[in-house]
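A short write-up of the structure that comes next.
Note that one protein chain is taken out, while the other chains of the complex remain in position.
Chains here go by letter, A and B, matching the order in which they are written, and residues are numbered from 1 within each.
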Amino acid sequence: MKKTTMATIWLDGCSGCHMSFLDIDERILELAQRLEITYSPLVDTKSYPDHVDVAVIEGAVSTDEDIIKLKKIRSKTGLIVALGDCAVTGNVPSMRNNFQVGDVLDRAYVENAARQPGRPHEMLPSLLEKVKPVHDYVKVDVHVPGCPPPADAIYYVLSEILEGRNPDPIQMTRFGR
Amino acid sequence: MLINDELQQIAQPILDEEAGAEHSIRVCVAAGCISSGSDKVLKELKAQVKERGLEGRCLVKGVGCMGPCAGGPVVRVDDGDVMYHNVGSDDAGEILDSLDGEPVKRLAQSMDTPFFKRQVKIALENSGVIDPERLEDYVAHEGYHALARVLTQMQPWEIIDEVTRSGLRGRGGAGYPAGLKWSTVAKAGGTKKYAVCNADEGDPGAFMDRSVLESDPHRVLEGMAIAAMAVGADQGYIYVRAEYPLAIKRLEKAIKQSERAGILGKRVLGTTYDFHVDVRLGAGAFVCGEETALLASIEGRRGTPRPRPPYPAESGLFGQSTLINNVETYANIPALIRNGADWFSSMGTETSKGTKVFALAGKVNNTGLIEVPMGTTLRDIVYEIGGGIPEDRPFKAVQTGGPSGGCIPADHLDSPVDYETLSKLGSIMGSGGMIVMDESSNMVDVAKYFMEFTTSESCGKCVPCRVGTTHMENLLTKILSGEATHHDLQLLEELCDLLQNTSLCGLGQAAPNPVVSTLRYFRHEYQALLTDDEVETTAQEEAE
Partner (left out) sequence: MSDQTVSIKTLKIDGRDVSARADETILAVAQQNGIDIPTLCHLDGLTPVGACRLCLVEIAGSNKLLPACVTTVREGMEVFTESEKLNRYRKMILELLFSERNHICAVCVSNGHCDLQDLAVRLGVDFIRYPYLHPVEKVDASHDRFVQDDNRCVLCGRCVRVCGELEGAHTWDFMGRGVQTRVITDLDTPWGESDSCTRCGKCVHVCPTGALIEKGRSVAEMAKRRQFLPYLTLMRQEDQQ
């Protein structure tokens, strides 16, 4: 049987959702029999494959690069799962939305810099004016709120997808969980 | 009869003045004309009459609105068929010179036009005729005669029966049968009842109520007194927006005059019946035109609506049974009582009787205040009375009912103006704002204009209206910016549905109307602004 291919993406988030995914512990072996991770911060692939069945996205959309990534992923992916509050609501990264981008950069790179204070300006993606959830840019098929979503909820969502069903994880997790 | 003799006495000075005069010059002193300088014209005319020794022979008086507001300052000499427009104080001499000769051609506008001929004035019958600041003038024009009649000849139930049979419906917007409302209050328990007049006219561009109050304040007081007697109220409140200083000044003056003359206050016209009226000022919140918010504001509380039932007729001001009608509704009452229900119901359509005052504005040649029989077609209003559209540009739509109303397209120009027809067309009668639009108007823009208004006027009490209006306004902005998708349009339509069905009061429930009606008739204008080219045919489009 051909394995379902899966990508995991890390946008503006803390990687806690990826950690929670790993918290499904030994059940990962069971999933691995039917699921192949073809792109992820966890595997050594540099470019997004031409087709992926499921993409699990952690993190909010914060930079122009995030948008480019998302558009590419959407066009090459079957099902998109927004994993965790950052991807679903904007969550903690969106708390900067009440400030000007310049002020945020100054706070981090000038006011609180121990050495060589100065805004980064080369080679880095530029911050968007507002941090937004993933569904503001591309169509999202499954939303899994939680900060992070509990391992059980993630396992449930992936198992349901593998079974060809549409998961509804809201009874297993919630905003801020 | 004693009461009528008293009224006769009050009116006598005016009757004497009029009997002795050969000419009368009337200068509009409602807010519109005053703002273009009619007060100076009036002053100059009076001064020159004095100078020329014409006092007694030529009466000069300030009167209320004569209608063609865009032509102000407006002056009328005698009862001829011309009216002077755009009169300046330096025209005074020329006008007086012409008294016994030909009218001043330079200023004269014919009154032999549909604008005047097609109007039927009930609420406005004294507007432009009497001096709004003189009780005597009102009484000389049959003022307070209806009150005298109900006090001496009618039982409360007979008054209510007369109003019910007339078919008069509330002129504030919803068109609730006035007689039914009155009888509900009359039948309600409790020893204390109130009669309240809603003069918190807030629709952008609407000035019907302001004009009635500025032109004929006693008429509203008389209507309220009759209503109060019919329902058993002894205290009245007129809730006027503070933005109407002239209306407030004239109302307060009228109340003082009629109390001094023994017409209002304790022992009305010498009977055992009391009726006090007080003015309360609105502080600029549109939602205070909603009756429960209005009552809360009169009570001195934050002007926010509460769920109905209980309706004010059952539990209103200070928890007592309260009758609330709008200015124009009360202004219809004196004439209705004087002339009878049959006379009133002979005008209008099957379900909408009498006349309606409209503030005609927008892309139309004759802007101003008009009163027409119910059932007059939109085409007659726009093209006959309104004189058509400047430069004969094509008509696009007419907006009625203000921010709670909708836009009616050219296909429906021949529809009669009555409560049911307007509602079927997706708009409402409202309080009488009527804005004509030509091809230069973008309907999404129009919808956004009204949405901005309701967003800033939402009181914030219920969630759908408070947050929903904000999102709707943002979505319309996005659509206009050309960045919206079909998904955004879908969100917008869902919000329309939510607000209509779940908002607490009429403001929120009607807030989507400008969007819904423009979507109904001008959907293509929305679609043309969307970025994605997903083709969709909605059930609604198929139905059209």
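Definition applied: contacts are C-beta pairs under 8 Å (C-beta built on N, C-alpha and C of every residue); 3 or more make two chains touch, one makes a residue touch a chain.
Not measured: the values here are computed from a predicted model.
Asks: What are the shown chains that the left-out chain touches?
Replies: Missing chain, whole complex, touching shown chains: A, B.
Asks: From the list B:Arg466, B:His486 or B:Arg523, which touches the chain that is not on show?
Replies: B:Arg466
Asks: Which parts of chain A face the unshown chain closely enough to count as touching?
Replies: Those residues of chain A that touch the unshown chain are 82, 85, 88-92, 94-95, 97-98, 130, 132-133, 135-136, 140, 143-145, 147, 168-171, 174-177.
Asks: Going by the touch rule given at the top, which residues of chain B touch the chain that is not shown?
Replies: Here the touching residues of chain B are 285, 287, 302, 304, 306-307, 309, 455-464, 466-471, 474, 491, 494-495, 498, 501-504.
By definition in this document, only the chains that are shown with their structure count from here on.
Asks: Round to the nearest whole Å and give the separation of the Cα centres of chain A and chain B.
Replies: Centres of chain A and chain B (C-alpha means) sit 58 Å apart.
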